[in-house]
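Report on one structure; see the data block that follows.
In this view, the complex is presented without one of its protein chains, the others remaining in place.
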Amino acid sequence: MNDFLMKLWDSRFAVAAVILFAVGFVTLLLHRNLIKKIIGLNIMDTAAYLLLTSLGYIENRLSPILRGDDTDPAHYVNPLPAGLVLTGIVVSVSVTAVLLALTIRLYRRYHSLNVDEIYKMAQKEHGV
Amino acid sequence: MEFTVNLPLFAAALCLICSAVSAVLPEKAARRLCLALCGLVAIAFGLLLAYGLSSDAATTYRMGHYPHPWGNELFFGTLEPLLLCVFATVMLLCLLGGGSHLENDLEQGKRRYYYVMCELVLSSLIALCCTNDVFTGYVFIEISTVASCGLLMIRQLGRTTLASIRYLIFSLIGSGLFLLGLILLYAVTGHLLMPDLSRAIGTLWESGQYRSVLLTSICLVTVGLAVKGGLFPFHFWMPDTYGYATPASGGILSGLVSKGYIFFLLRVIFRVFGTEVFYKSGVSNVLFVLGAIGVIVGSVSAARETDVARMIAYSSASQIGYIFMGFGLSPQLGVLASVFHILTHAITKPPLFLSAAQIARIAGGRDRKLWLGAGHKNRLAGLTFTACALSMIGIPLTMGFVSKYRFGLAAFDNPKLIVPTLIVLAVSTILNTWYFMRVVIRLYTPASGPDGPRVRMREQRPFAVAAIAFLCMNIGFGVAAKPVVTLIEHGLILLKEAL
Amino acid sequence: MEYFEVLLLGLLVVCGISTCVTKNLLASLVIFLAYSVLMSILWALMKAPDLAVTEAAVGAGISGILLFITLKKLRDIRRKADDEKDRLS
Partner (left out) sequence: MKKTGFLERLRDWDADRFDLTEKTAGDMHPDLSPKPLKQEIPDAPLERLATRGERAFDRLYPVLALVLGTVMIVFLFLTVLDLPPYGAADNPAHNEVTARYLGSGTAETGAVNAVAGVILDYRAFDTLGESHVLYAAITAVLILLLVQSDAPEADDPGARLMERDPILTVTASVIAPIVILFGVYNMLTGHLGPGGGFSGGAIVGAGLILLSFAFGPHRMKRIVTFRTFRIASISALCFYSVSKLYSFFCGANGLHTIFSPGTPSRILSAGLILPLNIAVGVVVSFTMYGLYSLFERGRIG
């Protein structure tokens, strides 16, 4: 038991990230409301980024902004995950914008945010 | 000749630059630029293919000053140039053949953005097929997702907007899973470049360390890309997506975009996990089962559909099932059949969408009941539809026959799966014949009413050019299958060995 | 310091779950912004200042603005539709 708790403590960030990832995933997949889906997507993505960032952290080290002549890699945390996450954040904000624009268009036409309702209406709809 | 290896970089960068420039050009110029770009890319990869064949070795191309554990890289042997050459040609022909529909379906003033999206899709296809770095793959997957969503929703109907939001949501689920898989891989290996990852994974697998993390990440990456490609339980966005988009987009989305993800998955299997680890992990069996179910379910759904465009879209779902089934069969003949089927599908599906739209225009709708005798009214479109339907069924001399034959051969590569594979092949061929022939027979049944106006060749010249080119490619690859198969075989060996 | 981290993590999970289950869209949006700010603080603690700045500007800033504007737009559309319905009936 103690062993398990130690493990849990060692990977606390990963555990939190996984819980958030699953919450976001289920919201994105399950929730009927489009706005909620979008928020779920954002939570899923940020949870993945949290996991990635936590991989780069090393205790008692400095942030990866090199100070003076001190270029000893053993003094800084890992800069690669931060770079990847930076890229990822841009991607998720772009996708969020597209999804929101699509939501506005759908709402203008169907006056609903519920995907199932919209789907039913679209099937009933005549012609265009 | 040495300069040829720079061509993928130039092609990708040119696509990105053109996509930016297209947004400010007049619409006609944007269209010409996009067509010219597709042609150029096709020629560039044709040259690269010739270079690859003459040098008989794969090339690792360093992007920038830093070699592989540090910087980005491209990797290409003979398979990638072949696929990209075909993809760029198909895109060119789709845009050419669907041109008249584009003018009807797209709002004036926004047409140039269509070409922006096409160029972005092409750039992401190049990057996905050539990259040697998994994270670059992730970024370009996202470009491809957003751009293909743009191709879909630019026809501004209620249905397409709805279809694009569903498509986008499923794509994002897929890329989220893929990203998580990458992160787990990074956590246990510390690498992102394919050769280093593969080496690290090999060592870890042998030592048995982090076994569960490796297995989970294999599952996540495969499932993520399979969701994006449209494997069975995740295929139901397909009919709306492909069926309601403007025909050129339907062709591009079903023929090329999903193939980009699938080919990237193939590269990940071969160059990151390694075929041994992947086929030992058991994920391949899941792929086989889902693929086989997908083939049957897709065919059954297609047979129940009366709207021809949606029927073709469901048939895409079943073709994708074939491809994943091949992945599940075996890393040699199975994958070979799958790659050939990628080509088949890319060359056969777009003309089906184009000719269906062309026939629907003369017949007054896409419901097959309206299509009575329409084959006489527009002979070329009828002929194209019929020929491509025959190719989908698998009549000799067409590409479809070769890929079915290769799947049959591949079945004997995996003794446990001979019977199920053959049953699936037989059932789906029967269903294919049933639903395609039903439409074709209707096309050529003389209508009882008065003859309507006929569409002549010169009224649809761009479509005629595209259709004839597609048919020539189809028959050409079908007749000369032997060298193509050898080429793919060789390319797969290069892909695996040049780590 | 570690306990502060764990506290933040706990809050993060609570925010993440509650933003997904809240019925009210505005409330869930505000919670989402709190989530983004917490995330940004965590990244600052993890010695990734670039990410902290970016997440504060993007997650809590731009995404928030876009979501708010979307909600406002949706409400305007709904009101217009309601007015139309009242006029018709």
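Note that the chains take the letters A, B and C in the order they are written out, and that residue 1 is the start of every chain.
Here, a residue touches a chain if its C-beta (ideal position, glycine included) is under 8 Å from a C-beta of that chain, and two chains touch if they have at least 3 such contacts.
Just so it is clear, the model here is predicted, and its values are computed rather than measured.
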Touched by the hidden chain, restricted to displayed chains: A, B, C
Residue of B:Ala29, B:Ile43 or B:Val188 in touch with the missing chain, whole complex considered: B:Val188
Selected from B:Ile154, B:Met194, B:Val283 or B:Val485 as touching the chain missing from the view: B:Ile154
Option from B:Asp307, B:Asp413 or B:Glu489 whose C-beta touches the chain left out: B:Asp307
Hidden partner chain, residues of subunit C it touches: 23-27, 48-50, 52-54, 57-58, 61-62, 65-66, 69-75, 78, 81-82, 84-85
Residues of subunit A (touch criterion as defined above) contacting the omitted chain: 7-8, 10-15, 17-19, 21-22, 25-26, 29-30, 33, 35-36, 51, 54-59, 61, 63-66, 71-74, 76, 78-84, 86-87, 89-91, 93-95, 97-98, 100-102, 104-105, 107-114, 116-117, 121-128
Residue ranges of subunit B at the interface with the undisplayed chain: 6, 9-10, 13, 16-17, 19-21, 23-24, 61-66, 69-72, 104-110, 113, 116-117, 120, 123-124, 127, 131, 133, 135-136, 139-140, 142-143, 146-147, 149-150, 153-154, 156-159, 161, 180, 184, 186-191, 200, 210, 212-213, 216, 236, 244, 304, 306-308, 310, 357, 360-361, 364-367, 370
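Assume only the chains that are shown with their structure count from here on.
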Subunit B and subunit C, separation of their C-alpha mean positions in angstrom: 37
Centre-to-centre distance between subunit C and subunit A (centres being mean Cα positions), rounded to whole Å: 12
Residue numbers of subunit A (touch at least two other chains): 24, 81, 103
For subunit C, residues that touch 2 or more chains besides their own: none
Subunit A residues touching subunit C - in the complex, by the definition given at the top: 12-13, 16, 19-20, 23-24, 26-27, 31, 33, 35-36, 38-40, 42-43, 46-47, 49-50, 53-54, 56-57, 61-65, 77, 81-82, 85-86, 89-90, 93, 96-97, 100, 103-104, 107-108, 111, 113
Complex interface listing, subunit B residues touching subunit A: 135, 139, 142, 145-146, 149, 153, 156-159, 161-162, 164-166, 168-169, 172-173, 176, 179-180, 183, 186-187, 192
Touching residues on subunit C, where the partner in the complex is subunit A: 5-6, 9, 12-13, 16-17, 19-20, 25, 28-29, 32, 35-36, 39, 42-43, 46-51, 54-55, 58-59, 62-63, 66-67, 70-71, 73-74, 77-78, 81
